[in-house]
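For this depiction, one protein chain was excluded, whereas all remaining protein chains were kept in their positions.
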Amino acid sequence: MGGSIFGRYFKVATFGESHGAALGCIVDGCPSNLSLSEADIQSFLDKRKPGQSDISTPRKESDSCRILSGVFEGKTLGTPIALIIENANQKSSDYSEIAKLWRPSHADFTYDAKFGIRDPRGGGRSSARETAARVAAGAIARMCMPSIVIRAWVESVHSISMPSFDGMPSEEDIESNAVRCPHAPTALRMVEFIKKARAEGDSVGGVIRCRISNAPAGLGEPVFDRLEADLAKAMLSIPACKGFEIGSGFAGTRMFGSAHNDEFFVGEGGEVRTKTNYAGGVLGGISNGQMIDFRVAFKPTATILKEQKTLSLNKEPTTVVGRGRHDPCVLPRAVAVVEAMASLVLADAVLAAGKSLPL
Amino acid sequence: MGGSIFGRYFKVATFGESHGAALGCIVDGCPSNLSLSEADIQSFLDKRKPGQSDISTPRKESDSCRILSGVFEGKTLGTPIALIIENANQKSSDYSEIAKLWRPSHADFTYDAKFGIRDPRGGGRSSARETAARVAAGAIARMCMPSIVIRAWVESVHSISMPSFDGMPSEEDIESNAVRCPHAPTALRMVEFIKKARAEGDSVGGVIRCRISNAPAGLGEPVFDRLEADLAKAMLSIPACKGFEIGSGFAGTRMFGSAHNDEFFVGEGGEVRTKTNYAGGVLGGISNGQMIDFRVAFKPTATILKEQKTLSLNKEPTTVVGRGRHDPCVLPRAVAVVEAMASLVLADAVLAAGKSLPL
Amino acid sequence: MGGSIFGRYFKVATFGESHGAALGCIVDGCPSNLSLSEADIQSFLDKRKPGQSDISTPRKESDSCRILSGVFEGKTLGTPIALIIENANQKSSDYSEIAKLWRPSHADFTYDAKFGIRDPRGGGRSSARETAARVAAGAIARMCMPSIVIRAWVESVHSISMPSFDGMPSEEDIESNAVRCPHAPTALRMVEFIKKARAEGDSVGGVIRCRISNAPAGLGEPVFDRLEADLAKAMLSIPACKGFEIGSGFAGTRMFGSAHNDEFFVGEGGEVRTKTNYAGGVLGGISNGQMIDFRVAFKPTATILKEQKTLSLNKEPTTVVGRGRHDPCVLPRAVAVVEAMASLVLADAVLAAGKSLPL
Partner (left out) sequence: MGGSIFGRYFKVATFGESHGAALGCIVDGCPSNLSLSEADIQSFLDKRKPGQSDISTPRKESDSCRILSGVFEGKTLGTPIALIIENANQKSSDYSEIAKLWRPSHADFTYDAKFGIRDPRGGGRSSARETAARVAAGAIARMCMPSIVIRAWVESVHSISMPSFDGMPSEEDIESNAVRCPHAPTALRMVEFIKKARAEGDSVGGVIRCRISNAPAGLGEPVFDRLEADLAKAMLSIPACKGFEIGSGFAGTRMFGSAHNDEFFVGEGGEVRTKTNYAGGVLGGISNGQMIDFRVAFKPTATILKEQKTLSLNKEPTTVVGRGRHDPCVLPRAVAVVEAMASLVLADAVLAAGKSLPL
């Protein structure tokens, strides 16, 4: 039961069904005296909201957030910050048919199995619309640690991958195109590929990369609450996510230890650094001060416009054709969600470490 | 701070440094009236213990566990079960040199950064020896759900992979060789490869696969506490783990939705099944009754017998050569740890679902 | 940090400042398929809301709640239930003076010490207005266990106590007067006493009694999460609460064991009962099937209309006179809060026990 509360110190409780009255969250544990306005949050929500480009769903939602508590005269109070996003464009009449069957690769069947009831309107609680609340919470988490940079982008769509590179891409490059890939020529090909898949009534997946710079050494806990373990949980909690790897990841399993071990050296400022970063910024579950670097796999969108065989609630064969307003590829909008979840994990680790905030 | 307690309902707290007096755990939340003996636990510990074969460390530890509480006349009481494993073969004199530097790819540096103190004997708390306590706890978790089968094996070592197959391999096939790969010809090649790496003073990584059958539909929670999210956290909390993927995982990012969506059908017993299992047994964070299927990436062992450059505690250049008793490849012994962590996650989900136990 | 989330299984996160935009809560962990409407909740909110009688504050708040999620077509979905209560009558202009000093016996000083910032409007987060969200959550908790009866009433106001009695008073008797004391002649004296105190610009405290019937044996956990321990925490978390006792309580410390030990016997239905109930319904932290019976002490309202000496924020002597709209005695309205918190504890214990709901 439950399952909608995240974090041990910087705690976030979310609520909301896709076509319910509203969705939102409570952030409990945010430090006091930080500047926070609805505009700070809105800029992140805008990156996730539907209808941004011609490769995302045409559902119209302003995704305007309203702060209900925890902020007074522009400063956080240290008390719970509640946020609400009203659902403007609900169109719930569309969903009577879907209520009678289980859409393939959706959570319809498992929600029925678990709860014996389901809100069929737009997927209810299982809709990725729920992640708007996470993005809002993540925006607050960032305010706790302004010097830490958390940035995600689309690295591959289906078989199209951008060239590998070191360092942190600029936000401008990421935001320069509809697919949020900082390598413009690749982005162009990705957009064409997504449009072609959509034209065929199909959908595609891909990989989001996330890097975090300026995180101090010492974040994360030994044994279970390792930083990479919390990041893995955070990422696998995002709808459609099927994989997580940090540093060398799966490719690192094909290296020898002598090549994989990152050599320490002393940087120009006297700080301890490593020559390579196969570790991905963590050693023994704790940040080592290098770039935290991980990749997140997303499956192709479950909703497709082709006819698919499935079962009705009474287990009779039937078919379903996706309608409504869906993204042929979730990745461009999921970038904001990956960043948000990473922000929640980092803020939690920062608070756990007892560092004085803001960092 | 903290970080050594796992689970929300079936809770496990572990303790112990590699060369301390003992290690062990407390399991709080185990249902009452289950049969449990030290022998039940020992059989799992034996799979993880050192010195099992000529490709693992020669450190001698019987890893005998002693139940201190929570069991009366062979039955669990519903009260905390404490387990202790004394460290027999400590040899802590070996570690004076290591105390003065940071071994590459180990947690020496990050523990120093976080805690300002470190037990240098065998890696202290960051040693994989800590996982013995997890294996013991996992053995208890299994007792809660005897009908669920949780089985892991080595799928690849470095570039050597076994052929893909469906279904659950037999325990006999897995245990038939030192590397715990159920495909005998591949296992042979893996063993030779590991021996060769060791002879060169080097180490290798690989991938462990885990499948879970007979898990009922309905396990896992929406949003954050998804079953796959908890599995991801559990796996990434294992030392040397760098990646997790469930179902189609990273490969699934290169599929179209029309191919990736698993088609529902009604099985012979009237149960709902899917023709393919790209989902890996979970939809929307909740088990769908199909095989739960995931892969876990392990980096090559950090300790190698080649000389490596590194830094001393005062940031002076120095070198280190691995000594002591280490595994050139952690995977054969990590199989038991992957199974144990999966067992903890499943038992927790089962208790959360409020199903009457044992399943 | 944090502190606004309650419960381990039936979890409640609350938010809201007294004069902020709104207050409310998220309930995460409520079972699915329970009937729930806003009217179910409103009836409990109405017992707590201001302006019910001539002995409570004249602040006008309809305290209308709106369910934002977790309920579909009148049934709970098993997903988070979010509730919002808009603040209608904020009048925040009243509070400029109070912002500059620390009111005696209020949380102004401690919030400043802890957070370095405070919402001075009506006490902000420290206002008892926050308890409206708890009452709403408690109303949902009751839906999980309809056969368990949880009832509280005012037992004493200052030195005026109602006669002792066994059993459960009727809701009609409790609601028959403004002070919520089921003994009409005593209630009359209490009302007069409160009016007299108010006329003198003063305030009074008292004791609320709560009894819970039909709770099955077996609720509560050994050692720390005892049922009485969770009840104690729940009650002491209510503003103005200074004490909790269960069963014989403090009076029981003046009894001998031979008199205090409750003798078991077999009831008419074959159930195990006790002849006396000095235990108050719990043995070893676990309910024994008898009436759960406890008392809660409330201090006199901190706000009084007499001039009091105090300090300004820069530690200069000053004076303060209570204004605004306050209760001279919080107990009549706190009855609903005591019931709500008891409901949260019971629902949590019921879910922890894994009993199938509804009971």
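Chains: A, B and C, in written order; residue numbering restarts at 1 for each.
One rule holds for everything that comes next: a residue touches a chain if its C-beta (ideal position, glycine included) is under 8 Å from a C-beta of that chain, and two chains touch if they have at least 3 such contacts.
These figures come from a predicted structure and were not determined experimentally.
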In the full complex, which of B:47, B:103, B:125 or B:242 touches the chain missing from this view? B:125
Write down which of C:74, C:167 or C:257 is the residue touching the left-out chain. C:257
List every residue of chain B that touches the chain not included in the displayed model. 1-5, 9-11, 13-17, 20-24, 26, 28-33, 66-70, 72, 75-82, 84, 114-119, 124-125, 351
Spell out, residue by residue, where the missing chain touches chain C. 1-6, 14, 102, 104-107, 109-111, 113-114, 125-126, 130, 156, 158-159, 197, 201-207, 217-218, 220-226, 228-237, 239, 241-250, 252-258, 260-266, 270, 272, 274, 278-280, 282-289, 295, 297-304, 306, 308-311, 315, 317, 352-354
In the complete complex, which positions of chain A touch the hidden chain? 8, 79, 222, 351, 354, 356
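Everything below uses one rule, namely that only the chains that are shown with their structure count from here on.
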Whole-Å distance, chain A centre to chain B centre, using C-alpha means? 26
With chain centres taken as the means of their Cα atoms, state the distance from chain A to chain C in Å. 39
So how far apart, in whole Å, are chain B and chain C when each is placed at the average of its C-alpha atoms? 46
Can you pull out the residues of chain A that are in contact with at least two other chains? 1-5, 14, 114, 125
